[in-house]
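Missing here: one protein chain of the complex. Every other protein chain is in place.
Going in written order, the chains are labelled A, B and C, and every chain counts its residues from 1.
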Amino acid sequence: MQLKPIISPEQAVEKIKPNDRVMIGGFMATGSPLNVINHLVDLGTGELNIICTDTGYADKGIGQLISSKQAKSVKASHIGLNPETGRQMNTGELEVELIPQGTLAERIRCGGAGMGGFLTKTGLGTMVEEGKQKVTVEGEEYLLELPLTADVALVKASIVDKAGNCIFNKTTKNFNPLMATAAQLVIVEAEQVVEVGDVEADRFTLPGTFVDFIVAV
Amino acid sequence: MQLKPIISPEQAVEKIKPNDRVMIGGFMATGSPLNVINHLVDLGTGELNIICTDTGYADKGIGQLISSKQAKSVKASHIGLNPETGRQMNTGELEVELIPQGTLAERIRCGGAGMGGFLTKTGLGTMVEEGKQKVTVEGEEYLLELPLTADVALVKASIVDKAGNCIFNKTTKNFNPLMATAAQLVIVEAEQVVEVGDVEADRFTLPGTFVDFIVAV
Amino acid sequence: MDKQALRNRIVKRVAEELKPGSLVNLGIGMPTLVANHVSDDMGILFQSENGMIGIGRDAVTDDNLDVDITNAGGQPVSTVPEVSYFDSSLSFAIIRGGHVDSTVLGALEVDAEGNLANWIIPGKMVPGMGGAMDLVTGAKQVIIAMEHCNKNGEPKILQRCNLPLTAKGQVNLIVTEMAVIEVTENGLLLTEIAVDTTVEQVIKATGAELKIASDLKTFGEIE
Partner (left out) sequence: MDKQALRNRIVKRVAEELKPGSLVNLGIGMPTLVANHVSDDMGILFQSENGMIGIGRDAVTDDNLDVDITNAGGQPVSTVPEVSYFDSSLSFAIIRGGHVDSTVLGALEVDAEGNLANWIIPGKMVPGMGGAMDLVTGAKQVIIAMEHCNKNGEPKILQRCNLPLTAKGQVNLIVTEMAVIEVTENGLLLTEIAVDTTVEQVIKATGAELKIASDLKTFGEIE
C-alpha cells in the first residue's frame, strides 16, 4: 500500500527554504494550516514568496508570517483586514501582487492541471490587465492569465487517511485542494488522521497522490 | 426553500428540441442517464448535436441514440466501441468531431466557468491543431482550445436531494458534474431522491444551483 | 436620518430587486444586510465566494457555531438546510460562469458608463479586490448599494470614475438613500427618488448627467 509519511510540524517546516514559493491554504484563516504556520514563524526561515488568497489577520494564520517578517513577497487577492501587510508594502519591505480571487484560484488550478494559461474577462479595463497579453476570440477580447505553481504547498484538511486522501470540511475547502495540485512538495496538516478504509472512498475529494507528507496535530 | 421540480423521463425528453446541443454524461455507459436516453430514443426527436466522451455501445446508452439516428452531429473523444458511429460517419449521415478526452473535459469546464479558452499542449503537432489558434507563452507553444456549452445537459447522479444537490458514486462521476455547469437546461436522472437534510451537505459535490429538473427513476 | 435608517432604506430597496429562486452574492458590509429583507418564500439562495451556497439568516450563537463555516469576511455564519460547499475553483466557476443572478456590492465611485471603482485608493487604501472583479464581471446583474455621497459630501456617482476600476461597464443598478438609478446604454436614468428628497437635490448630489424617467417613482419611508 502507498502510505504517506506522517511528520511533526517541526519536521514539516524544515522542508521550506528561503526564496521558496509557498502556497498556503485557507480563507481568512478558515482552513489554514495554523500549526504549521506557527512553527514556520518560530523557525524563522524568512525570505518566503507566499501565495495565498488573503493575509488574514495580523495575529492569526498567514498574517503571522507577515507580522514576523517571514515573507519577501505575497501574491494575494485581499490584504485589507491585515493592516501590517499594507504597511510593509508601503515601506517597500514586502512586494505585494494583488490578483482577483477567481483569477488566483484559476491560475493555481491551471498550474496544477498543466495548462499554459486561460482567457478571462475578469480584470479587463482595469490595472490587472497591465503587462498582460490580450487574446481575441470570436470578436471578444480576453486577458491571458498564466499558471501559478509553487515549491511547497501548505494545506489543511479535516480528515486525512494514511494514504493521503483528504476531506475538507465545509468552507475550509477554499484554496486547499487547488494548491495541493500545483506544488512540488505538498504538506497537509490533518485535523484527524484515519486508517485507510476507515472512511468511504467517495468522501475524499483530493486523491492522496497529490500529498507528500501528513502533519498530524 | 429552493426545491427543484421532479419530472418523469417522458416530461424530460419533451424539453429537448431538434438541433439542440445536448451534453450527455457517462463513460462507456457508466454514469449515463440510461432512462432518459431510452425515452429520447422512443420519442424520436432527432437532429440532435450530441456532446459526450464516447458513443458507448451500439445497444446501450448514448450508442442507442446513434443507432436510432437521433444525432446529426457528435463531438466525442472515442467512438471505437460503437461501430455504428463509424459507419454513419463514413456514409456522411453523421458529422463527427473527435476531441482529446482531457481537452473535451476542460472545454466543457471552461464553458461552465465563463472563460474564453485555455492553452494546452495536448494535440500540438497532430490533426487536432488544424484550424486552431496557437499562442506562445514564454517561448512555449500551445493550442488555444475554446469553451463548449450546450442547450441541454442530461446527466446522471446517484443521490439527489430535492434541492438538486448531487452525489455521483465512484466512477459514475466522469463528465456528469462538468456538463451540469455548462448547459442552459440541466436535467439530472437520479438513482435515488432524498429529502433536503437527509444527507450531510459535504457529501454533495455538485450544488443544486446547477440543476433545473430532477428525473426520478 | 441616522446611518442605520439610511442603510436600512437602501438594503430594503435593493432586496426588492432580487428575483424569486435566484442565486445572489452579497458583498461584505452593508450589502450583507440585504438578506434581512428577503422573505423565505422567495427561495433565494445566498452564495459566498469562499465556497458555499446557502448562508442562513439565523444569528450564530454558541449553540450553532461551527468554526468550519464562515463567510467571505471570515465570520461564522449559519446555513439553510439545502446548503452546499465547494472549493474556490468551483466557487468562481459559479461566479465567472454567469451562474450568479445578482451581486450587491458597495462602491467608492460608480459612473455613467457602468464602471465601478471599489478596491483601491492609490497611496491610501489598498485592501485588494478579493472576489469583487470576478463578481462584477461574472454576475448577470450588478447592483451597487451605497450612500449617495462620500464622507466629505462629494458625489460618488460620476460621469467617469477617477479611481482605478474594479470592472468596466458592468454595473446595472445603483441604489442609494436618495435614489434608484439605472445604468443604460444612454447613461444614467433616475427611476426613483426617496420620499424625503427632490429631483433637484439628487441632481446636485450626483456628479454625472441624469436622465429622469418619465414615470419617476418614490421609495423609502420618512424617518
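We adopt the following convention: a contact is a pair of C-beta atoms (placed from the backbone, for glycine too) under 8 Å apart; a residue touches a chain by one contact, two chains touch by 3 or more.
Values in this document were obtained by computation on a predicted structure and should not be read as measured data.
K.L.:
Among the chains present in the display, which ones are touched by the chain that isn't there?
P.N.:
Missing chain, whole complex, touching shown chains: A, B.
K.L.:
Looking at the full complex, which residue from B:3, B:43, B:98 or B:216 touches the chain that isn't shown here?
P.N.:
B:98
K.L.:
Among the options B:22, B:115, B:178 or B:211, which residue touches the chain absent from this view?
P.N.:
B:178
K.L.:
Can you tell me which of A:19, A:90, A:136 or A:209 touches the chain that was removed from the display?
P.N.:
Final answer for the missing-chain contact: A:209.
K.L.:
To test your reading of the contact rule: which positions on subunit B touch the chain that is missing from view?
P.N.:
Residues in contact with the chain left out: 27-31, 53-54, 56-57, 76-81, 86, 89, 96, 98, 100-103, 105-106, 109, 120-128, 158, 168-178, 205.
K.L.:
By the contact definition given up top, give the residues of subunit A that touch the hidden chain.
P.N.:
Missing-chain contacts on subunit A: residues 1-3, 109, 111-115, 161, 163, 165, 181-182, 196-197, 201-202, 204-205, 207-210.
The rule is short, and it goes like this: only the chains that are shown with their structure count from here on.
K.L.:
If you tally contacting C-beta pairs, which pair wins, B-C or A-C?
P.N.:
By the number of C-beta pairs in contact, the winner is A-C.
K.L.:
Of the other chains, whose C-alpha centre is the longest way from the centre of subunit B?
P.N.:
C
K.L.:
Using mean CA coordinates as chain centres, what's the gap between subunit A and subunit B in Å?
P.N.:
32
K.L.:
Per the centroid of Cα atoms for each chain, what is the distance between subunit B and subunit C, given in Å?
P.N.:
35
K.L.:
Counting only Cα atoms for the centres, state how far subunit A is from subunit C in Å.
P.N.:
Computed value for the inter-centroid distance: 29 Å.
K.L.:
Residues touching two or more other chains, restricted to subunit B: which are they?
P.N.:
113-115, 201-202, 205
K.L.:
Provide the list of subunit C residues touching at least two other chains, using ranges where the numbers run on.
P.N.:
In subunit C, 85-86, 92, 96, 138 touch at least two other chains.
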